Each structure stands twice: as structure tokens, then as C-alpha cells.
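Worksheet for the structure shown next.
Left out: one protein chain. Kept in place: all the others.
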Amino acid sequence: MSSSVPRRSPLGAVQFAESPSHDGELFERPFLTHVNLRLDPGDTEARSAIHRVLGVQLPLTPNTTTTGDDLTAIWLGPDEWLLLAEHGQSGTLIADLQAALAGHVASVVDISAGQTVIRLSGPSTLDVLARGCALDLHSSVFPPGACAQTLLARAQALLLAVDDTPTIDIIVRRSFTPYVAAWLEDSARDFGLRIPPAAAS
Amino acid sequence: MQFYSLPNLIRRGLRGHRDWTPAWRKAQLRPSYDVIIVGAGGHGLATAYYLAKLHGVTNVAVLERGWLGGGNIGRNTAIVRSNYLWDASAHIYEFSLKLWESLSQELNYNVMFSQRGLLNIAHSEQELHDLARRVGANRLNGIDAELLSTEEISKRVPVLNTSPDTRYPVLGGTLQRRGGVARHDAVAWGYARAADALGVDIVENCEVTGIRTANGRVTALETTRGEIRAGTVGLVVAGNATVLASMAGIRLPILSHPLQALVTEPLKPVFDPVVMSAAVHVYVHQTDRGELVLGAGIDAPVSYDLNGNFRIIEHVLAAVCELFPIFSRVRMLRQWAGTVDVCPDASPIISGTPIKGLFMNCGWGTGGFKATPGSGWVFAHTLAHQEPHPLNEPFSLDRFTSGALIDEHGAAAVAH
Amino acid sequence: MLLIPCPWCGPREDDEFTFGGEADFPRPAEPEALTDEQWADYLFMRDNRRGRHREQWCHTAGCRRWFIVERDTVTNEILGAGTYGGSP
Partner (left out) sequence: MSQPFRLDHGGRVDRDTPLQFTFDGRPIDAFRGDTVASALLANGVTLVGRSFKYHRPRGIVSAGAEDPNAFVQLGHGARTLPNRLATVTAATPGLKVRHVNAWPTLEYDVMSAFGLVAPFIPAGFYYKTLMWPRRLWPLYEHFLRHAAGLGHAPDAPDPDRYDHVHAHCDVLVVGAGPAGLAAARAAARAGARVILADEQAEAGGSLLSTHERVDGLPAPRWADATTTELAATRGVTVLPNTTAFGLYESNLVLLAERLITDQPDSAGSENGARVWRVLPKQIVLATGAHERPLLFANNDRPGVMLAGAISTYVNRYAVAPGSRAVLFTNNDAAYRTALDLTDAGVPVAAIADVRSDPAGDLSSEVRAQGIAVHAGAVVRHAQGGRRVAAVELCSLDGAPLGAVECDLLGVSGGFAPALHLHAQARGPSEWDPTLAAFVPRGANGIHPAGAVAGQLGLADALRQGTQAGSTAAAAAGCSNGSDLEVPRANESTQAFIQPYWLPPGGLARAKPQFVDLHEDVTLDDLRLSLREGFESIEHVKRYTTLGMGPDQGKLANPLATGVIAELLGRDPASVGTPRHRPAYSPVSLGAIAGRHIGPLADPVRVTPMQDWHEAAGARFENVGQWRRAWYYPQPGESMHEAVARECLAVRHRVGILDYSTLGKIEITGPDAGEFLDRVYTNAWKRLRPGRCRYGLMLGEDGMIFDDGVTARLDDQRYLMFTSTSNAAPVLASLEQWLQTEWPDLRVYLTSVSEHWSNIALAGPRSRDVLAAAGTDIPLDRRDFPFMTFRQGHVAGVQARVFRISFSGELSYEINVPADCARHVWEALVDAGRPFGITPYGTETMHVLRAEKGFIIVGQETDGSVTPDDVGLGRLLSRRKDFLGKRSLSRPDSVRPDRKQLVGLLTDDPNQILPEGGHVVDSPGPRRPLPMRGHVTSSYFSPVLGRSIALAMVTGGRAALGERLYVATLHDNRWLPARSCHPVFYDPEGARQHV
């Protein structure tokens, strides 16, 4: 893709090359690579091939993730994963995966532009999320490395426990992002969260 | 039957109301009847009344598992209207509405039928389109129906938020002026009293446990109070239709779901008509006591539970507060549910069955209350003649085999 | 509010799920060989049981798997759950 084409994230970040910087407790992590991977978990050969490409094993335990350099493999279902890579290199990642999976029944689909990550970090993170998420996100139940697909207010969301701050990454489908962001900002109001102004557009 | 009237009320009031007699007898169960109706709800009691009144069939028992009127007749939101889409539905609901209009006098029991008008509001172009089609059909079926603009709606219900920038903008709607509400319990009591006066036996706390047949004919019912013989049996048991039918080996295309409603604290009058919004699954009116009565959507899973899922209430009230911002500070008093038996086409079954003499009147879904008089009338005809009246012929059980469904999901106003 | 035990994700509130109706109504192998009555039975007729009820649910907002739940339709008590293949 030509670097002169501006990409726009769902929350208005505009990117030409590098990632925008973040400062705050609630911000978007735009332009990551999101790849949907489907394969039979019983196909150990395919899983090994994936391991060779990603450097991490696919998590087979529900609601868990595995993390390697710049890449997190997230359990979505018994035969479905989300590969979340830090850099916007969906093209090469997908090509590598497809090559590795040649001859296997599998599906590798780029959905990078279809969703985004909103990060919520700070001591009131769980209080903010409790306004709209029915799950018990207490660290005893939802420790770093855990993931859960659930509802946040009236939108579907994938939650990732990142660290003990606590920090939670919220992955939301693109068209729901303005709603979820507005909802988070409204909930965060009671807790005085630092929200950086939307990146220049 | 003691005649109910103001002079009688005063006369007996002077004597401390000590000589009123029971509205209906605690009837002694007899071993055999010409017709047994199972279910002393609105439809069952209306059936018994019209059987006795119009068809001269008075050797009739109405059996009730619990207390009379304890099912959906006592749990609904009391709305009466006839603005249904398809001809078959329009005709039976309109016939029913005409009966409503003189029901208090017919029964000598004030059912407080109040034709305060009924508004269906639309929040999208698609809904406007669907409502227009319904109005078009209603008008040619002789049912009063008008398309209203947003301004006309605002004039009738000033407390409705009709500004264009809400989440659910009111783009227009329809009005049925003859629609309204009635005092739901009174309908059951009024029919019970009138049927009883014509000789019908109403027997509470009598549960049917089995249906006896011989040579493809119904012969008797087994009950918790013994066997009762009858050659004609009508099952009118909303919330239990599948269970009763299965006693006779009949399978039905019915799913049972909780349907919830709630009432608020009483307020001085704020608006008159009934307002319904299909998109957000809300229907609301203010009772004569001043309470707001709000109906909600049905729970998705099949269930006979009578609590209902509170999430439905949360969704409905969010929509209500968006549509009627001043109701936000009004408080919910009671919330409850009834069990609705829903057919795949959101239309009822008023029909014979493969077993001779056994008839069903069921599957009214969320729309049974308004049909009470008409349903009883046609079912009485069906039982008396052992064949359907033209009004209920389309509502046969066979239609699920032939495919001649009467899809009223749009007009039912509640997402099934 | 039902807590639905997704065999994969664990118990979750019911708004994450889609109800799929009664289980155990397999699609007939040869629909054209059926009478209208038999086809209607498959299409529309249901047990709609009071009491123990086997039913399909999909964890729509979660793992997108369809699975089977047994539930008492009178008390809404969940009696068990199972997958359509595989186990966590």
C-alpha cells in the first residue's frame, strides 16, 4: 500500500506511517493488525506450522491468550483465534500464514480495518467497565493474559486483561466504536479519567 | 342474577350491601355435560356465555385449574383494537371490537371499555411503510384507521418526545379512534356472572389431568376431581395449550414465552390514548386510577416462568424514557409476566382437531385480550355446530400443513 | 436473567446468547419424500415442554458456538449443557 494513503481509525486517528503516541487512561490503539484465523484444533500439523510463523502457540484454553514478540494470539472459539499484531503488517502476516497452511483446511482473514482497540488503564478501570460489562473482571478471576468476548453496554466487545494496573484492552467492531467510546467517556466522567484529545485529523 | 344498576347499588347500600349474592355460584360438578370448556379465562368464559346465550347449550361446565381469571385475562395490558393487517385477522378482531362496544350492557357488568384511541408510532421509513400498508388494508376492511403526521401525534400526546434528534424519532403513525382499553379482570367476572346466570357450571380448583377418547372421539376428561363425561370439549388454556393438547396426542405449533408488563405509581392524568411502538416493543397507557401501564416484549427462550427477565424491562424503560422524557422520574410499582402461547404466524388457532369433538382455541400470543368477545363468540359457534364459523375458518390447525399462514408479526406490535 | 453455561466460555448472562429453539429436530434427509403433514411436523410442531427442555443456544457475543442446554421451563433452572462436538 502506498504510504501516501492516509488511514483513518474509527476514532479519528489519521496515520501515514508510525503509530500516534498516547497519553492518558483511555485512548485508542489504532492501526494494529487483526487477523481472524480458523482451523481444526486437532490439526496439530497446522498448529505447528502456525507456531513457526507466529513464534507462539495458539491458546487452546478458552478465554486465554498467548503472547510473543509484537503479537498476541487470542482464543475466540474452539476453532477460532484473533491474531493481534502490533504493527500494521497484515499483508505479510497473512501471506506467511496462508503459505504455512497450504493444504490444510483453514481460513485466514484480514479484519484489521474492521475493528479497533481502545485501552483503558488506571485504578478505576474496573469501576468504569462495571458500568456496562456484566463480567466479574476482578484480578482473581480475570488476571493479565485472560480474554473474554462479551457485551459492553449494547455493543459486543473483546476484553483483554493486559496488566495489573489494571489495564484492559477493549476490541470493538468499527461501526460501534463511536458508541463505545462515547459510552466509556460518559462512564469515566465519574472517575476523572484522563482522556487525551482525539488525534489530529 | 341480581341486576346491577345505580338504584340497586343505592338500595342495597342503605342495607350495608349485606344482600349481594355471589357473582357466580360455586357449582357442584356433575358427572356429565354436553360441553366442557377447559379454562375459566376470558375466552373460555366468553365461549360458555355465548354457547348458552346464542346456541341454547346450557349443560356446560367450565373447568379451571386455579382461580377464575387467573391467567392472561388477569395479566395483560388491557388494550383493545382491531387494526390487523390480513383480512382474516381484521375480520375477527373487528367483529370482536364491535362486541366490546356494547359488552357492559350485554353482560350487565361495567367492563369499563374506554375508546380513548390507539396510536401506533413509527421510528423509521420502513415502519412508516408497513404502517401505511396496514392502514390501507384496514380502511377497505371497514376498520377505522388514519395515518397521522408527527405534528398530529404531538398534538394528541404532548408528552411524547417528537423532536427529530432523538434516538427514536417519531416519523409518523396511525390512529384507531375506536381502540382503547378495558378493565381486564372485569371481563372475566362479567362473563362468568352472565354465563352462570344462564346455567353454566363454573368449577374452580379442578385440574384436567387426562383426555379420554374412543374411536377417534373425545368421551371424557380426567380431572383432579374425578372423571367427567362430555362429547364436546373445548380447550381454552392460554399458557398451557401444548400441555393439554398433548394429553390427546395432538402436537401444536406453539411456543410459550413470558410476556411482561409493569405499572407505575398513580399520577394525575398526563395523556389519554394508548401509544404503541413496535420498534422499541413498548405500549403504554394511563389507567383510570392514574397508573401508567407499560407492556414489554417477550422473553426469547421458551418458558412458563412467571417472573420474566428483568433485562426486557430495562430495555423497555430505556426506550420509554427516550420517548417520554418526563416519565423518567415516575416510579415502577409492580412488574409481572404472563405466559403467551405464540404460533409461528402470530395468529391464533380456533379449530377442530384430529379428534372428533375436541376443539382448541389457543395461540393468541400477545393479542388475546382484545379478541375475548369475538373469540368466545366464534368458538361457541364452532362447538355448537361442530364446525367453524366463517370468521374462524382461516384459523385452522391445518394451515400449518397447507402453508396458509396468517402472518401478523407486524400487526402484533411485539417482536415474537 | 438466566446464567447460560456456555460449554466453552463458562456461565454468562443471557444477553450474550441467542436462543435457537428446541434441540433434536434434525432436518429430514429427504424433504421431498415427506408428506405435507410430516414436513409441517418438522417445520412447526414443537414439544414446548413444561419441565425438562433440551434446547439450542448460540453464544453470539462470545465464541459464536451453538450448543445444547437442558433447562426446566417452569423454574428456568439449568440442568446441563453440552456441545455439538469437541470439548474445552
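Per-chain numbering from 1; labels A, B and C assigned in written order.
Criterion: a contact is a pair of C-beta atoms (placed from the backbone, for glycine too) under 8 Å apart; a residue touches a chain by one contact, two chains touch by 3 or more.
All values derive from a computational prediction rather than experimental measurement.
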Revision key, fill the gap. Visible partners of the omitted chain are A, B, C
Revision key, fill the gap. Sole touch to the unshown chain from B:120, B:232 or B:264: residue B:264
Study note, to complete from the structure: Absent-chain interface residues of chain C come out as 1-3, 18, 20, 26-27, 30-32, 34, 36, 39, 42-43, 56, 58, 60, 64-66, 75-76, 84-85
**Study point:** Hidden partner interface residues of chain B, rising order
**Key:** 4-6, 8-10, 13-14, 16-18, 20-26, 67-70, 74, 87, 90-91, 102, 104-105, 108-110, 112-115, 123-126, 129-137, 139-142, 146-147, 159, 161, 166-169, 183, 185-186, 189-190, 204, 264-270, 286, 288-290, 305, 307, 309-310, 313-315, 317-322, 325-336, 344, 399, 401-405, 407, 409-410
Review point. Touching the missing chain, which residues of chain A?
Key: 1-2, 4-10, 31, 36, 38, 79, 105-107, 109-115, 127, 130-136, 138, 153-155, 173-176, 178-180, 182-183, 186-187, 190
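Following the convention adopted for this analysis, only the chains that are shown with their structure count from here on.
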Review point. How many Å are there between the centre of chain A and the centre of chain C, using C-alpha atoms for each centre?
Key: 31
Check your understanding: Could you state the distance in Å from the CA-based centre of chain A to that of chain B?
Key -> 50
Point to revise | Touching residues on chain C, where the partner in the complex is chain A | key: 8-10, 12-13, 15-16, 60-65, 86, 88
Check your understanding: Across the complex, what residues on chain B touch chain C?
Key -> 240, 242-243, 246, 251-256, 300-305, 309-311, 344, 400-402
Exercise for review: Using the touch definition up top, name the residues of chain A that touch chain C in the complex.
Suggested key: 41, 61-63, 76-78, 80, 134-135, 148-151, 156
